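Let me begin by presenting the structure, written as structure tokens, before commenting on it.
Here the complex is missing one protein chain, while the rest keep their positions.
Chain nomenclature is as follows: A and B, assigned in order of appearance, with residue numbering initiated at 1 for each chain independently.
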Amino acid sequence: MALSNKPIVWGPFAAGGTITAFLTPVLILLTLLAALGHAPDLFAYERLHAFAGHWLAKLAIAGVVFLSLWSTAHRLRITCYDLGVRADTLVATIVYAGALAGTAASVLYLIQI
Amino acid sequence: MKERQVELEVLRYNPETDREPRFQRYSITCREEWVVLDALNHVKETVDPTLSYRWSCHMAVCGSCGMMIDGEPKLACKTFLRDYPGVIRVEPLAHFPIERDLVTVIDDFMAKLARVKPYLIPKEPAPADGSEYLQTPAELKKFKQFTLCINCMLCYAACPEYGLIPTYIGPAAIALAHRYNQDSRDGGRAIRQEEIAATEGVWECSFVGACSEVCPEHVDPAGAIQQVKIKSTVDWYKKHLMPWTKE
Partner (left out) sequence: MSGKPYVRAMTSEWIVRHPRYMRYMVREFSCLFIGGWTLLLVWGLKQLANGPVAWTAFLEALKSPASIVFHVLALGFALYHSVTWFNLTPKALPMQRGEEFVPDRVIAGAHFVVWGLLSIAILVLAGAF
């Protein structure tokens, strides 16, 4: 039996799971505060635009988006199988393509900032 | 002598006469301190000699008496009647074919254990003067935990991925492979990777963690599996992104 190539998809999943574990809750809190009308100072257009305009921030944001969407995609794929959906290759294609599409979109928007 | 009235609801299956399994109720008087295995033995001795089940040591070291008790994989010799106030449902271990009554077909499990080459593949030849391999306490501690498996298969019954994907090599087999991989005397990791780093190896695991929760010996197969996943992933990226590095 040959060594699997699963690490290609599992590596980013594990990295994404770690990143989202550390970052996502506080980031959700930031947008929740905005949703409640107490937007953080950083969310003022000029400040956020300046922050996201820096190439380092763009790289970091793109990385976080990619890893977050990828780990979501991978978990969704596993969950579908757990729930009895047998078409694993189809599900995998859809979810990973979705993650890459979302990443591509974020890169496009970041470039425009 | 304190007595306890016990109702057992046992899944029966006779391959020669039955098309499918059915439950049979036994009402028996037990002793307060008995375990489920004692109750089954009492049924077999005094009520129904046709009841079939595996058991041996009666002290949770042989791994023979694994069964589903109220839907949870347990050793019958380690499951106390006093913890079950109502009717106790006893079924054969989940995810295995039923051979007869509570006896399951374990051929798949046995084959999987053998596949991981569960023996020392020495890193170096034995010392020429006939002395032993030397191993420090720290080196022993590194793999000791994974030696404790009693092959009871509770982990396979608890693992939903094994239930969904019967080709999955499973927790005990991987923990066993890991036991040898972590042994300082062993040099067979690359060979074992062929089995446990294949698709049907660790990659079917989604870290439900049920295996480690039900393990009566606290082997923690889930931990072993994740450790193998990480090592295998690092190896894979090293091999494909930095092919000039040796393992």
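As a working rule, a contact is a pair of C-beta atoms (placed from the backbone, for glycine too) under 8 Å apart; a residue touches a chain by one contact, two chains touch by 3 or more.
As the structure is a computational prediction, the values presented were derived from the model and not from experiment.
Asks: With the missing chain put back, one of A:I8, A:L42, A:L59 or A:A87 would touch it. Which one?
Replies: Counting the whole complex, the residue in contact with the absent chain is A:L42.
Asks: In the whole complex, not just what's shown, which of B:A94, B:V116 or B:A197 touches the removed chain?
Replies: In the complete complex, the chain left out is touched by residue B:A94.
Asks: Touching the missing chain, which residues of subunit B?
Replies: Against the left-out chain, subunit B lists 13-16, 18, 20-21, 71-72, 94-95, 97-100, 105, 137-138, 141-142, 160, 163-164, 206-210, 212-213, 220, 222-223, 226-227, 229-230.
Asks: If the hidden chain were put back, which residues of subunit A would touch it?
Replies: 17-18, 20-43, 45, 48-49, 52, 61, 65, 68-69, 71-73, 75-76, 78-79, 82-84, 102, 105-106, 109-110, 112-113
FYI, only the chains that are shown with their structure count from here on.
Asks: So, what's the distance in Å between the C-alpha centres of subunit B and subunit A?
Replies: Measuring from centre to centre gives 37 Å for this pair.
Asks: Please give the residue numbers of subunit B that touch subunit A in the complex, ascending.
Replies: Subunit B residues touching subunit A: 160-161, 164, 193-195, 197-201, 203, 206, 229-230, 232-233, 235-237.
Asks: Quick check on the complex: what are the subunit A residues that touch subunit B?
Replies: 1-8, 10-11, 14, 78, 81-82, 84
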